[in-house]
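Missing here: one protein chain of the complex. Every other protein chain is in place.
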Amino acid sequence: MSLQNIMENWSNYRRGAEEGGHHKYEHRWGMAINLDLCIGCNACSTACYAENNLAVVGKSRFAKGQAMHWLRVERYWDESQNKSSSVTPDYPEEGASFLPMMCQQCNSATCEPVCPVAATYHTPDGLNAQVYNRCIGSRYCSNNCPYRNRYFNFFSYYESSWPEPLNLQLNPDLTVRDKGVMEKCTFCVQRIRAAKDKAKMADRKVQDGEFTTACAQACPTGAIVFGDRLDETSKVAKLWQQHEVKLGVYKQHKQNPEKRGYRIFEELNVDPSVMYLERVRDTGI
Amino acid sequence: MIEKDIDEQIKWAKINADVLRSMENPRRAYWITFFICIAMMACAVTAEIYQYNTGMGVTNLNNPHMWDMYIASFVFWIGMSHSGTLLSAILHIIHADWRKPIYRFAEAMTTFSLMTAGFFPMIHLGRVWNLYWVLPYVSDRGAWPNFRSPLVWDAFAISTYLSASMLFLFIGMIPDLAICRDNARGWRRKLYTVLSLGWIGSDRQWRNFRKTYLLMACFLIPLAVSVHSIVSSDFAMSIMPGWHVTSFPPYFVAGALYSGCAAIITLFVMLRYYFRFEEYMTVAIMEKTAKLTFAIAMVWTYLNLIEFASTWYGHDIYAKELLIAKAVGPYSWIFWTMLFCGMVVPFALAVEKFRRHMPTMFVVSLLLNLSMYFERWMIVAPTLSMSHDPHQWDIMWPSIVQWAIVFGSFGWFGLLFLVFVKVFPSVSMYEVKEMVFHRRRLINEDAAKVYSRRARDRKDATGEPELEGA
Partner (left out) sequence: MSGKLNRREFLKALGVSGAAGATLAGCDLPSTITLEEGKEEVVSYFMPEEYVVPGVGVWYASTCTQCTAGCGIHGRVREGRILKVEGNPDAPVNAGKTCQMGQAGVQGHYNPDRITSPMMRDGGGLVAISWDKAEAMLTEKLAGASGDRIAWVTGTVSGHQRVMIENFMEATGAKHHYVHEVVNNRVWESVCQDMLGDANARLRIDKADVVLSLGADFMGASSSPVLYARQYAEFRRGKRGTLIQVEGKMTMTGGSADLWVPIRPGTEGALALGLANYLLRKGDVDGSVVSAELRKRIDEFTVERAAEITGVSGDRIQRIGKVLRDRRPSLVIPGAAVQGQEFGYQATAAIMALNILLGNVGKTIEPGFDVPLKQLQAKTGGTGDLVRFAENVKNKQLDVVLFYGANPVYTAPIALGFRDFLGSVPFKVALSTFPDETVMQADLVLPVASAMEDWGTHMAVNSGEQPVLGVQQPLMEKLYADTRGFGDILLGMLKQKKPDTYGQYADFYAYLSNALVAMKDSSVSVQTTPKAFWEEALQNGQVGVKAPVKKFAVKTFDVQIPDHQADAEFPLALMPTARMGLFDGRHANLPWLQESPDQIAKVVWDSWAELHPITAAKYGIKEGDLIRIESANGAITTTAYLFKGMHQEAIAVPLGQGHSDYGRYARGRGVNPLTLLDARVDAKTGELAMYATRVKIVRTDETKDIVRLGASDVQMGRGFVRTVSVDTLRRTEGA
């Protein structure tokens, strides 16, 4: 086997079978987030706290950057490129730019190869999984995440986050993490799991819309769409197709380059599973 | 005139006596230093217990800053460990015999700094009790470490390097331990009897010893280069701006040798002063060490500059942004101190007057090591502060817990070293004799011949020649 062969085969390990790779994906969970519909209301973020037993860290720890919000809504004041003037205006006339940012479930995730104990790995669902029990807390994965979407349990947050009887709210479908463990958005893997089990019991495939993530379910404007990208009839697959965004590339070659879909940090070749749709502004007023 | 590295007229019994004297009767200064080290250790232990019980958050680490001083210290100590290898292995195989009076403590430094460095990955782990998971032990669940992770490579590299360098240190000490054995009483005698492995200085033993020593030296050199290359890949294998740099392996190795040499100078001055080793750790040897350090400093400077240049002319806008931020951002004072101490201060080593002045050399060597520590910190922290996502940018200063542990690591290192100098000969007696012997031969070829023949003829060699001052 020549060196070239080895190199080729190696990269095939992270490609799906449909792309000529070795990976037989059952599902490829993905998202499409329409930034034109995102109003930055934080419903998604709070829903995530409720679903995923996220710890409330309090003011001083939040100030230190030790908060645990798996899904954060970033807010920027950049004016769009439509403005020709280079002078910073006195007022944010185009409003804010909101960006719900959660783990992008990269298909060639930078966090995965660096974990010394393989606590983070790629599932046959195309998810970037984090095994809490296996994690030893080297935190390398978080350092290597360009999105900075991995959150570390710097303390035993459970000791103060859920005073009795708030602890009764904890979702028994997933654990409460103790100190020293990395965690991040899982695309609500417990819901995926439940839906898959249910489908298996009924001997059918998981249907689009049968379940969704907590953030997508809460989102009042429906900006977040979640689904299986391998299911061509799913809403998310249609959106990806409509906006000509493909997985497995570091640069999209679109028939129509004006289509709104894009992936953040695609050029780093991390192959994220979240597609964003560009924000729209009516600038002709 | 060319100054002598060592006075070739020095009597062998005096060598023994001087070195053995250094191992006995610790003076007050020794005990004061010893207890200072214990106190520093106690700081670290307290901090570590607190951190262990409370969580990593007490270090001020946060979302972008998952690593900080622990990793910088880790790299620093690993770097320091390269000095011993450089002096004993590299200089050994290139026959630079001026190394002989100073290589022993340098080698000890290698081992001890590795032992110190090894603590940091453990201290920094969120769940240190699961540390062994990075090793490929046989698990009934078939769980293996992730061989793609540089941290696993680290675990292998460091443990290999540590065991090899300890072995190397030990092997090199066997003839000296035999001398110790012959001069010791009580527990020391028992200890040295065991450790000297029945060394009687027979010809066969010397031949085997020489071969083993050379073999170990050859084995250690690539190991030393690889270990710091692997440490550099903790950073270089990531995709972070300022870390994802191809030149990191040589840069790290150069930095390691640099800091190692600087540390040798520091300890050189200290041992010379404490143990009155002026006759062995001579100014001439210091001069040579300083020249070597200067050369390495220039290599490091060059690698530093090309790293800047390649970032500047490269396409990675994030890396370029980071470089500018390093130079003008909140960490800039560290950046410029590092560059000044690392690139400008070594020019003091180019001046003969400074090279010969021990207090100056002491200060210079500390400055160089300060620069090296800053260098490691500047690699770790700013990248995490200012990487791809500006939303998550953050400036973080380490908490007292980090400071205490890093501070304590110096105490731990010092403690090991202090114990070492009282238990083991910190100057290699047999090699100094060898050196003296060779120097004499250079002066008086004929006398040397007599010497060598007579030395060979002796059957009951204890490493101490019979004839004195011939």
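A and B are the chain letters, set down in written order, and residue numbers restart from 1 in every chain.
Just so we're on the same page, contacts are C-beta pairs under 8 Å (C-beta built on N, C-alpha and C of every residue); 3 or more make two chains touch, one makes a residue touch a chain.
Since the structure is predicted, the reported quantities are computational estimates derived from the model, not experimental observations.
Participant: Out of all the chains shown, which come into contact with the hidden one?
Facilitator: Even though it is not drawn, that chain still touches A, B.
Participant: Tell me which of B:R189, B:H391, B:K422 or B:R441 is the one touching the absent chain.
Facilitator: The missing chain is touched by B:H391.
Participant: Among the options A:M31, A:A47 or A:M102, which residue touches the chain absent from this view?
Facilitator: Residue touching the chain left out of view: A:A47.
Participant: What does the interface between chain A and the hidden chain look like in terms of residue numbers?
Facilitator: Looking at chain A, the ones touching the missing chain are residues 35-43, 45-47, 49-51, 56-59, 62-63, 67, 69, 72-78, 80-82, 89-99, 101, 161, 163-172, 214, 217-223, 256, 258-260, 262, 264, 276, 278-285.
Participant: Which parts of chain B face the unshown chain closely enough to count as touching?
Facilitator: On the chain B side, contact with the omitted chain comes from 317, 321, 388-394.
In this text, only the chains that are shown with their structure count from here on.
Participant: Can you work out the whole-Å distance between the CA centroids of chain A and chain B?
Facilitator: Roughly 44 Å separates the two chain centres.
Participant: Please name which positions on chain B make contact with chain A in the complex.
Facilitator: Touching chain A from chain B are residues 54-57, 60-67, 121, 124-128, 130-131, 133-134, 143-146, 148-152, 155, 234, 237-240, 384, 387-389, 391-392, 394, 396.
Participant: Give every residue of chain A touching chain B within the complex, in rising order.
Facilitator: 61, 64-67, 72, 74, 76, 101, 110, 113-118, 134-140, 142-144, 146-148, 151-156, 179-182, 265, 268, 270
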